[in-house]
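Every protein chain but one is kept in place in this view of the complex.
We call the chains A, B and C, going by the order they appear; numbering starts again at 1 in every chain.
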Amino acid sequence: MDLTQYNDILTIIFYGTSIGLILIGLYAALVKRSLIKIMIGLSIVDSGVNLLLLSIGYLAGGTAPIFSPAVIDKQNVIMVDPVPQALVLTAIVIGFAVTGVGLALIIRLYRHHKTVNIDEIKNLKW
Amino acid sequence: MILLIAIIIMAIILLAAAIYAIIQKDLLYAVIATSVISLILSIMYYVLQAPDVALTEAAIGVALTTIVFIITIRNTERYEGKKYIKVGKKIIKK
Amino acid sequence: MVGTPVQFIAIPLLAAFLIPLLGKIWKELVRITPGVVLAYLLYLAVNLMSYTLEHGRIVEVIAGWAPPWGIDLVFSPFSGFLATLMIFMGFIVWAYSYRFKAIGDYEDYEPTIKYNLLLMMLITASVGVVLTGDIFNLFVFIEILGITSYGLTAFYRHRDGAEASFKYLFIGSLSSMFLLLAIMILYSQLGTLNMADIASKADQLKPVYKISILILFLVAMGIEAEMFPLNGWAPDAYSQAPAPVGAAFAGIVVKAGIYTIIRLIYTLFDVGGTYEYLITMGLITMIIAEFAAISQDRLKRMLAYSSIGQMGLVLTAFGIGKEAGVFAALFLMFNHAIIKSLLFLSGSYMVYNSKTKYLKELNGIGKQMPFTALLFSLAAFAIVGFPPFAGFWSKLAVLTAAADSGMILIVALILSVSLIEVVYYLRVVNRIYFLKPETSDREIQKPTTQAVLSMAVLGIIILVVGFYPDIITGVLHKAASTLLDKSSYIKDVLAIGQTIN
Partner (left out) sequence: MKKVIILTLLAIVGYYLIDVFAQIPFGVNRYEGQNVRDFYLEKSKDDLHVSNAVTSIVVNFRGFDTLGEVTVLFLAVTALGSILYRRREDAHKGVVFFSASKIVRSGAHLLFAPILLLGAYVFIHGHLSPGGGFQGGTIIATGFLLMLLAYHDYRVSHEILSVVESLAGLTFVFAGLGGLLLGKAFLENFLPIGTINFLFSGGIIPIIYIAVGFKVGAELTGLLYTMLNEKEYKKS
């Protein structure tokens, strides 16, 4: 698949989508009053950041950074940057871990307060 | 060209799903929307030549994150806000 | 040399993976292992410290790929000093919580295992943050720090720990997002993640990127360092977490946050006005926190706000810059770690049996718990900076540094804020000794032997440093000059690359 000629459109698509995801997620995380909605917002933000990080490592016309038997002997193969991919891999796993802990906290808050609405959980000032 | 159109459509679905996820009051649907986001993201990662990340996102984002959210919703409440209340097995508007 | 810096991370990890297995053999091992590990690390840290003071930085390469390709750990007088301090405080906190009742009184052993694991990893992650020379590795350690802090804050089931913890988690996730964005922009511009390499290439960076990276970084790390608008999580987390964990937050975690800000500004790059910004934010943080502290009616929240105020003072001192300012800041960090931890440790035994944790329940407790109350008042006198105690010298150092730089306004502000501090600490001391208790038949929880010993050690350190400040100032001067010497940092780290490749 050759997308080199559409690079300008792709720039807008990838950067735009990821920044859009970040903003939508931030909006949900800051405005919504339901704790679960807040976690959904945070996970959307995470996805946006990951897409942004990955788009930075992309090279037009590059192949995946894998020296498979089909690629290994060819000269002048352009490969996309593997470093952001490794970083995103780490970030996804860490994001999942944090989401899991956050949701466990929500379950425990629900045990005590029988609600997941911030406005009704106010023992400490929010 | 077809690929480009496919990417554009995916980007639109991605943003639409994100907006749907935050305006939907039924949290279960919102969570399904986030899993749609993850699914499309994993295709996008593949387009960006990152099969490793695509596989991770598909496994963690689509499957595990969704299931963890669903477990939480099952243990807490399904609807956002105070508009809905559960009477017996039915959900009614207040 | 007895070992290498990587052991600071590898040994606790080894122990962390072993602890669940060891618990199956003999349950007591779960409690003992972290202490043994921390004691060994302390021995190692002191040894490496004496080596590095003589011979300069120790740079360790991981996986055999020299900087800028691989990850490296840097043990310099500056980072080594902080690491040693953290491990020492970790050991004290471990000793204090060895038989802490609220942690181990469950019939099954699960919580004890989890508490010990999380506490040990909290310390390890802070040490990792301080030692690492790679910016993405820093992110990973900060995430470990975050996860352990969330878990420990919500450790008690009967309190509002979960709420405080969720607040912390929410802010922490946003912070890690900002940090990731900053790393991303940095990588896209310079193509490297190694701090020394970034510092040497920083001139190629356009000002717009520099500013955006700095903003993202300061927002992200201001959260861990309790900088002004971002410290809403701190009082809740401090007061809801188990007492030893509160001490660990004050003594260890905050230091890691401050360290990252300082490393970024002093080593990587700065733009014009960064130091003034640090001074301003530090002063605002300090003033707001001290005013909040004086209006608190619960002991732990008061201590938490006081801790935020002290961190503001540290930031101000770092903002003053030069050798004197950095020295004063490091001295303050050392004193804050020791004294504030002692306040938390002794204070929590005093409020242990009161249900509401209000200050008024402390009336006259000094007669029932003479030793704990004595240590608390010693620490209170030390932290406000009364002359023969440790806190005096650090405050004096800050004031002289500010006066030397001609910032008289700062001197005046620090002095007036100290007055507030004196008022609310003396109010508590007065309450402890001279007011009549409201109820006479109050149940008293006696501190365990380990807790008494650990508190006594801290008390002795306060006295010793107070009378002979020279035993610590030599190290601090050396650490301050290492931090300021940016070019030798770059040279030392990148030179390893030349010797290996």
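Assume a contact is a pair of C-beta atoms (placed from the backbone, for glycine too) under 8 Å apart; a residue touches a chain by one contact, two chains touch by 3 or more.
The structure presented is a predicted model; accordingly, all values stated were derived computationally and were not measured.
Q: Which shown chains does the chain we cannot see touch?
A: Missing chain, whole complex, touching shown chains: A, B, C.
Q: Among C:R157, C:K360 or C:K446, which residue is in contact with the omitted chain in the full complex?
A: That would be C:R157, which touches the missing chain.
Q: Quick one: say which of C:E28, C:E110 or C:E323 touches the chain that got left out.
A: Looking across C:E28, C:E110 or C:E323, the contact with the absent chain belongs to C:E110.
Q: Tell me where the left-out chain touches subunit B, residue by residue.
A: Contact residues on subunit B toward the absent chain are 50-52, 54-56, 59-60, 63-64, 67-68, 71-72, 74-75, 86.
Q: Hey, which subunit C residues sit against the chain that's not shown?
A: 4, 6, 9-10, 13-14, 16-18, 20-21, 24, 60-65, 68-71, 106-108, 110-111, 114-115, 117-118, 121, 128, 134, 136-137, 140-141, 143-144, 147-148, 150-152, 154-155, 157, 162, 165, 181, 185, 188-189, 191-193, 206, 208-209, 212
Q: Where does subunit A touch the missing chain, residue by residue?
A: Listed in rising order, the touching residues are 4, 7, 10-11, 14-15, 19, 22-23, 26-27, 30-31, 52, 55-56, 58-60, 64-69, 72, 79, 81-83, 85-86, 89-90, 93-94, 97-98, 100-101, 103-105, 107-108, 110-111.
Basically, only the chains that are shown with their structure count from here on.
Q: Testing understanding: with touching defined as stated, what is the shape of the graph linking the protein chains, line, ring, star, complete or other?
A: Contact pattern: an open line, chains touching in sequence.
Q: Centre to centre, using CA atoms, which chain is the farthest one from subunit A?
A: C
Q: Where the centres are mean C-alpha positions, what is the separation of subunit A from subunit C, in Å?
A: So the centre of subunit A lies 30 Å away from the centre of subunit C.
Q: Counting only Cα atoms for the centres, state how far subunit B is from subunit C in Å.
A: Roughly 39 Å separates the two chain centres.
Q: Within their complex, state which residues of subunit A touch subunit B.
A: So the residues of subunit A touching subunit B come out as 1, 3, 6, 9-10, 13-14, 16-17, 20-21, 24-25, 27-28, 32-34, 36-37, 39-41, 43-44, 47, 50-51, 54-55, 57-58, 62-66, 80, 85, 88-89, 92-93, 96, 99-100, 103, 106-107, 110, 115-117.
Q: Along subunit B, where are the residues that touch subunit A in the complex?
A: Touch residues, subunit B against subunit A: 3-4, 7-8, 11, 14-15, 18-19, 21-22, 27, 30-31, 34, 37-38, 41, 44-45, 47-53, 56-57, 60-61, 64-65, 68-69, 71-73, 75-77, 80-82.
Q: Residues of subunit C touching subunit A in their complex?
A: 136, 140, 143, 146-147, 150-151, 154, 157, 160, 162-167, 169-170, 172-174, 176-177, 180-181, 183-184, 187-188, 193, 236, 240
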